[in-house]
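All protein chains of the complex are present and in place, except for one that has been dropped.
Then we have chain A:
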Amino acid sequence: MFRRERSIPLRGSAAALCNNLSVLQLPARNLTHFGVVHGPSAQLLSAAPEGVSLAQRQLHAKEGAGVSPPLITQVHWCVLPFRVLLVLTSHRGIQVRTPSCLTPQSCHGALVLAAGTWSGQVLVFDIPAKGPNIVLSEELAGHQTPVTDIATESAQGQDCVVDMVTADDSGLLCVWRSGPEFTLLTCIPGFGVPCPSVQLWQGIIAAGYGNGQIRLYEATTGTLHVQINAHARAICALDLAPEMGKLLSAAEDTFVHIWKLSRSPESGYIEVEHCHGECVFDTQVCGARFCDPSGNSFAVTGYDLAEILRFSSV
């Protein structure tokens, strides 16, 4: 059971984009950072555990003089082992910022940032441990339509190797493995609807589709193991609470559902169980995220809604 907690007011309403909520959990500082796209601006705010808003800022994608500001398509906190980056995407490009309030924790070495584009390319950037020199290292070809979402996970039992799933507007999923270069492991074809959101957990791909379905695939083989008729409208966001294998799905049908992913001990097959459903009345949800790694709390944004709704389990 979940109950509504105090909402966090936003200066501007959330835009009708998919995956329109980013959450950065900083338990050590008792803080949570949120990022929501309004339109030409993105709103960043930090809040204390009870939902009290502490600071709010609006960011615009920087542009040259005399040009109208572009609409931002996504704002995302990227947590790397040694630094946190804020990524803003728009139709004019990608901007990566280091939030001034967050200092690097430790230095392990460079890692990568992957971003999907309109043309279907996935751009891979090398991120140095310090400093602003972000270099484009690879352009992955696998998609023909705009890339909608990317999910990554450390490959099982292998340090420094990352599995990555990319999704696009046609519903195609590509599974990659990092190495000296990224290699394409397998492709999972679409079926006529976009896949706006994808997650990866312990070798399980969870994909949310425009027809309200969630499908769970085995990442190594691309085999479909579970099909959930989860929502009555397009899914707009999926999130994972990795500690418990909880999956959060939100859709334009005003519903948010929580699922538990697992593997059958006998067959090793992917299984899923429905845990909770929440109706966010009269709200076309556009973003949803867990606010803690166990999935005991989550936050939701909706089109035209100038607040972040929060829920926590009782």
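Assume a contact is a pair of C-beta atoms (placed from the backbone, for glycine too) under 8 Å apart; a residue touches a chain by one contact, two chains touch by 3 or more; residues count from 1.
Note that in this section contacts and distances are computed from a predicted model.
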**Study point:** Absent chain [UniProt protein name; select from "AP-3 complex subunit sigma-1", "Organic solute carrier partner 1", "Aminotransferase class I/classII large domain-containing protein" or "Golgi apparatus membrane protein TVP23"]
**Key:** "Organic solute carrier partner 1"
Practice item. Have a look at A:S46, A:Q74, A:T89 or A:S170 and name the one touching the chain we're not showing. Key: A:S170
Exercise for review: For the chain that's not shown, point to the residue among A:H257, A:R289 or A:R310 touching it.
Suggested key: A:H257
Exercise for review: Can you work out which residue in A:G51, A:G116, A:G212 or A:G295 touches the chain that's missing from view?
Suggested key: A:G212
Exercise for review: Check the options A:L59, A:L80, A:V96 or A:V193 and report the residue that touches the missing chain.
Suggested key: A:V193
Check your understanding: Going by the touch rule given at the top, which residues of chain A touch the chain that is not shown?
Key -> 9, 11-13, 15-17, 38-39, 66-68, 71, 91, 145-146, 168-170, 192-194, 196, 210-213, 218, 221, 223-234, 253-255, 257, 267, 269-272, 274, 277-279, 281-284, 303-304, 306
